[in-house]
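The structure's right below; bear with me while I get my questions together.
Yeah, one chain of the complex is gone here, protein chain that is, but the others are all in their spots.
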Amino acid sequence: MRYIQRDSMEQRKMLETVGVASLDALFSDIPREVLSRFEPIGLPGRSELEVFEHFSRLAEANGAATGVSLLGGGVYDHYVPRAVAHVLGRSEFYTAYTPYQPEISQGTLTAMFEFQTMVCELTGMEIANASMYDGATALAEAVLMANRIRGYGRVAVSQALGAPLRRVLDTYCWAAGIEVLDVPFGESGQTRTESLPADVSAFVIQSPNALGVLEPLNGVKDRLGQAFLVVSTYPLALGLLEPPGSFGADVVVGEGQSLGLPMGFGGPLLGLFATRKEYLRQIPGRVAGRTLDASGAVGYTMAAQTREQHIRRERATSNICTNSALCALAATVYLAILGSGGLRQVAQLNFERAHDLAETLARRGCTFPFDGPFFNEFVVRPKDGAGAAHARLTAAGFVVEASQALTAYGVNDALRLAITERRTDEELRRVADLLGGTS
Amino acid sequence: MSTLFDLASSTREPAGGVVPRPRWTDEEVAARLDGRLLRRRALRLPNLPEGTVVRHYTRLSKLNYGVDDGIYPLGSCTMKYNPKLNEDIARLPGLTQVHPLADASLVQGTLEFLAELTRLLARIAGMADVTLQPVAGAHGELTGMFLFKKYFESRGETKRVRILLPDSAHGTNPASAAVAGFEVTEIPSNASGTVDLAALRAELDASVAGIMLTVPNTLGIFEESILDITAAVHEAGALAYFDGANLNAYIGRARPGDMGADVFHFNLHKTLSTPHGGGGPGAGPVAVSAQLSEHLPVPRIVRREGKYALDWEAPASIGSVHSFYGNVLVAARAYAYLLHLGDEGLRAVSENAVLNANYLQARLKNSFPLPYDRLCKHEFVLSGGELPNHLSTLDVAKRLIDYGIHPPTVYFPLIVREAMMIEPTETEDRAALDRFVEVMETIAREARDEPDRLREAPIKAPVRRLDQTLAARSPVLTHPFPEEA
Partner (left out) sequence: MAYPTAYRYSKDHEWVHVEGQRVRIGITAHAQSELGDVVFVELPPMGSVVKQGGRLGTVESVKAVSDVYAPIGGKVVEVNVALESSPDLVNSSPHEAGWIAILEPESPSQIDALLDAAAYEALVA
């Protein structure tokens, strides 16, 4: 095993220092019955060359990787500037532990501080943590926090919430004994926020939602009374769109994969969590803060740690420890490379291309089940049925969701398409031809 | 320490050029979107040339200490070497450019290694089934607590609301139990640092859902009465959860399933060599005994007619704990590591991890008190409680930094005063261990003769000791932009 350097001679010398006779004697405290029941996993070791070749073959078996992705629903096929991978590849970042020793973790901590600043800028909020596992667990934690503060034991949730978010939210709420009330959406694809249930700890809404539709958040907060307005967002879209913070959101969460992470079959992802300053002592997860060192120089350290599990144990605001630090670094570098100008360009390109395609499809007779505004994702009814259109797209090398993927939303015979900046004019022309026929 | 935002004043022109220029004018955008939906205030993100950004992050990286810099003896964190092969595998475009909602027929390669890893982890644990969905150790614990809850709910035993925990447990254990809606009862350790069986039996009644154990415990001591403990728990109708943070102590040699575990979580970022990333992403797969299998999260990866598929049909499932299928690219690294090691390699891991720890323990106990002086497993705990000149464990930790060594875990476990918890892992060679011993001996000498060297440490780090009180009393958590300052 080439990761361990040890020969039997040296092992003997070390055993002498320890004062035991053999390697087996080091395990004499494990009950004999346990040791005797042991069975190996039946795997011979393989060389590095063989392992690499094996994985190369597995990678080739993924047809999706060479297809043209039109998939969305929380994870998107965005372009990542090459510099991001180069920075992430520095092992000082990726082989470090959680920065419990701040004096030799200033790289990670400074980047965390930058990340928190960027998340606040994007979402329009006052404070952000240093990341959660993914958008779904970030949302679940937001609801737990709201219920901890408000205590109604019930939350209202838009039925246009993405399925990955709703599944995880349901699991966490079931365990915590929080009742989940559904809030339906209307023909526009927008959630009906005119009348919301009373005596709930939070109202949860996603924008753009599972149907790609942008939710009108204006005035929602005013109708909520005590309840928290919890908004799940698509951070890349916020390069173009007004942030949820401007509409009075109390907590903004989101899936950060769009900010410089590969799709990776859905993991690792990046949970964003931002809220108001007054809830600092209630938020889950780690936070970096600015301070001074013994010589008066500026440095960074973890702050507000008394909320966390290693200090407050069963009364901690969350059980989270390891989070998505390296993914947060990727998002930080991504936003640093793009800058405000570049992010706005990427966001607008998504918007333009998706609208371009939708308008072409409309001209060719496709219809749209929802007429609400959208960003880069929409639901379309192809002229001759979704099943046939899906088959044509797939045969042409596009990677699309099955036509029955939206039945949970009461939508049949339609396709959900996400169009990112990576989709070329040529690809969009082909999609239009395959869905709407040639003009 | 300047941040990206401190660099911002040099250029203010939007950079652009990463993606093609958009074509539409602001008016054309506005024609399609209600004005209230459009961003009004420009983002305050600096627009800098790529070289400036790369230099900034390269500089930041040099302020960090990673496993590639040297020994990283953080107890319970298993900071072993992260093989480069695994990093390159996880970056193969065939694995990264795959959308989680792609049809199963288009992701057979990924589904294959996920299914294989699931199978191998179940064998390593000696348990019936595994889910890869949890993405961190604490997330695995939480999933385990959800599984406990569902199990008792499905049996109508709703009065089982308590989880028992030894006082040496990691903080995530009580927190995970609480998030899942359980009450926590602490049980004391006995004089040898292990679970007090009598105290445990006294607590085991019909209100107990289960126990959470770390094996070996956080003192690095194997619970010699582990079989009695799990038997007592099962007799009381409760379940046993094993925190797998310390699996490096016995992987390839013993299995939690054979010790009576009902649920066990792996930390792929500890035992199976995937990098910690400065605090994640990790992965916390959970293994279960046969009776809990039906409650595992959905979807499950199944094989039907020679093809891999995702199965969502599981009426007794706890639901999902992650947006998709967990940290797939972390799983790829762990699978590559297992393929390379094989059975022989796994055995060598625990053998050398335990040998290294015992070697360090034997050599260091002359310089620092060792409250539990006995055979340890992969880690052990020294005390800084008798340091001269009013020095503390924190001072020792900071002085290690001056010698270019990452400090051990300090002030944990809570049952040892001024604890220093040391875990060398199997990937340190003897020269690295000997150097660590020499430095610790030097620091013990300095503590006696030149205490200021410890008190003022670190002096060679990028910053001196940081004022934690200031950071906590007046939190500054985001860049203060000039217009706000």
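Lettered A and B in written order, each chain numbered from 1.
Criterion: a residue touches a chain if its C-beta (ideal position, glycine included) is under 8 Å from a C-beta of that chain, and two chains touch if they have at least 3 such contacts.
Because the structure is predicted, anything quoted here is derived from the model rather than measured.
Across A:R223, A:R281 or A:R363, the single residue that touches the chain missing here is A:R281. Check A:Q206, A:T275 or A:Q305 against the missing chain and you find that the one touching it is A:Q305. Considering B:F5, B:F182, B:Y359 or B:Y411, the position touching the chain not shown turns out to be B:Y411 (whole complex).
Although one chain is not shown, part of chain B still touches it, namely residues 411, 468-469, 472-473. Within chain A, the residues in touch with the undisplayed chain are 281, 305-306, 311-312, 315.
In this section, only the chains that are shown with their structure count from here on.
Centre to centre, using the average C-alpha position, chain A and chain B are separated by 19 Å.
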